[in-house]
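Shown here: the complex without one of its protein chains, the others still in place.
For reference, chains read A and B in written order, and residue numbers begin at 1 within each chain.
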Amino acid sequence: MPVDHKRINGPEESVPYELFARLSGLTSEKAFEQLYKAGKRSDGREFEEHRKIFLKNGAVSQAKGSAYIEMGQTKVIVSVFDPREIPNRSDYSLKGELYCEFKFAPFSCAKRRLHQQDNEEKQYSCIMKKALESAVCLHELPNFQVDIYALVMHNDGSALSAAITAAGVALVEAGVPMYDIITSVTVGIQQGVKLVDPDSLEEQMCQVQFLSEKYQDNNHGLLIISKLHTQEQLCQFYQNGYVSLEVLKSGLEVLSKTCEVIVPLVQKCLIKHITNGIKS
Amino acid sequence: MEVIESFENNLNLKCKLQVLSRADGSAMFSEGQTVVLSAIYGPVEVKMQKLLIEKASVESVFKPKSGLPGVSDRYKEYLIKNICETALASALYPRTAVLVNLQEMQNQGQLISCAINAVCLACLDSGIDMKFLFGAVSYFLTKEEELTLTPPINESSVKAMFVFVFNNTKGDVIASHTEGRFSIDQYKTALDICRDEVKKVFIFFKETLLDT
């Protein structure tokens, strides 16, 4: 690793201590088998049940709009700042732009993350940008850029979905004109079982293909969608892994249904924000 | 303790002004075995980002003896920049920049105070307007709870170090930096002794200027 002169550097090489631990013997396949037999997930949820959500706006006093979301253990904070002129741009653009940055805190995942944005974070920033672009009235912000920053403090699965839902709320608080409420949900697929809002272990389990003879179905992967509520439109879709068309179709139905479950929560949060604003 | 006091009354300061021909003001300053070279450029043109409407902006760069500057050098830059901002009559030079460059030549423990004194002399050399002079003194607390002006030869015997920066008008503290742990009384004693000691520094400044 090159020496970073702008930070305090530790030793040249260090490895996570988990590498030297005795293996627990719980492979993804075994974990899935347990899950399938129990018919329930390790935290007692049904397969297609979303975790409890805690959503609060106005978490950052210095930001124009901000939101803090907790989904189970996953904790994400999103800030939105005042629109500013697009930097380093000479020509005039009729449409506004969004700048999204998605970052995992170094201590947020099982393995320590580096300070610089890695490829996964860059990809997530991109997905987030695409999702939010279709919810914001960009034509009302000509030549302006809105900065949106998401920081994951604790990643226990579905962090990107949490960030997008929270960013929607933060944008509303910042007074950025929007078409609709945006919500996002992740589903993990393994052997035709759909795990809505997977935690980090389930995410891992859904991203490997099981090789043993028992499992003939090789559908596995993650689906993430973002949905505009009243328009009933999908504004972003992301998939990885191998998913057949039929499974994809049923997966989308499940996702779409779950998005509707979250909407009242978001609405409640926004109503509270407005009533508080009127009161004071 | 007294023996050390009387024996080491002399801070052992040396200085040479105008050591660099291209700089507006420069000084090579040594305090004991510690040597720092400083150069002042200014007022000069300022970058758009750093432009201040009502006063000059001060930038400082500290170069270590070897290798690339790191986080600890950034801290020294910050300290020196803040001291210069207080001491320079920057309101006289609006929309300009004053650059303060420092090069560590040799370090025997008094690096920060030596650098600050070097900057003050370089400022005087450049003729830039100042509100007051500033002088710095380092003070050491050894493991035996003795206070001394000269850095102990053995680094590990230092329990704490103080650096105080005073102005020459009222002798008030402009800046303070400490390393290690110490009691409140020790801090106050060090402060009082340094306040006396800094007078010698200012006398030395005067002598240096008269010599050139």
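Here is the rule we use: a residue touches a chain if its C-beta (ideal position, glycine included) is under 8 Å from a C-beta of that chain, and two chains touch if they have at least 3 such contacts.
By our rule, contacts and distances are computed from a predicted model.
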Expected UniProt protein name for the omitted chain (select from "Ribonuclease H2 subunit B", "TBC1 domain family member 5 homolog A isoform X2", "Ribosomal RNA-processing protein 43" or "Proteasome subunit beta") would be "Ribosomal RNA-processing protein 43"
Note: the excluded chain touches shown chains A, B
Across B:V19, B:L52 or B:L191, the one contacting the chain not displayed is B:L191
Contact with the hidden chain, among B:K14, B:R74 or B:K206, goes to B:R74
Of A:C109, A:M178, A:L234 or A:V263, the residue touching the omitted chain is A:C109
Note that chain A touches the absent chain at residues 6-11, 13-22, 59-64, 66, 73, 75, 77-79, 81-82, 101, 103, 105-110, 112, 115, 117, 147, 149-151, 153-156
Listed in rising order, the chain B residues that touch the chain left out are 71-72, 74-75, 77-79, 81-86, 160, 165, 167, 170, 172-184, 187-188, 191
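As a convention for this text, only the chains that are shown with their structure count from here on.
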As the complex stands, chain A meets chain B at residues 5-8
In their shared complex, chain A is touched by residues of chain B numbered 68-71, 74
